[in-house]
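A single protein chain has been omitted; all remaining protein chains appear in their positions.
Moving on, here comes chain A:
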Amino acid sequence: MKDTITSTFVLLLTLTLVAAFAASNVSPEIIVTTVVALAFIKFWLVAFQFMELKKAHPFWKYLIIGFGGLMGLILMILL
């Protein structure tokens, strides 16, 4: 449990720095997909690990994944 929180935090920091780096260095064709995918992973990590949604009823898990996935999909279509 303790290690999961810490490793999640390290992963979140890494993904944040990767997203900031990618936004300036990745080719424009894949920048939206890359940044949105990284944001979705971070969103999922915070919800499931920090907010402990991993222990919740599947209804709450699917709802948050559905929301994050739908947001990411629409953003990719629009941008």
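The rule we apply is simple: contacts are C-beta pairs under 8 Å (C-beta built on N, C-alpha and C of every residue); 3 or more make two chains touch, one makes a residue touch a chain; residues count from 1.
Assume contacts and distances are computed from a predicted model.
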**Record-based protein name (UniProt) of the chain missing from this complex, from "Nitric oxide reductase NorE protein", "Tryptophan synthase beta chain", "Peptide/nickel transport system permease protein" or "Fatty acid desaturase family protein"** = "Nitric oxide reductase NorE protein"
**Prompt:** Which residues does chain A use to touch the chain missing from this display?
**Reply:** 1-2, 5-6, 8-9, 12-13, 16-17, 19-20, 23-24, 31-32, 35-36, 38-39, 42-43, 46-47, 49-53, 55-57, 59-60, 63, 67, 71, 74-75, 78-79
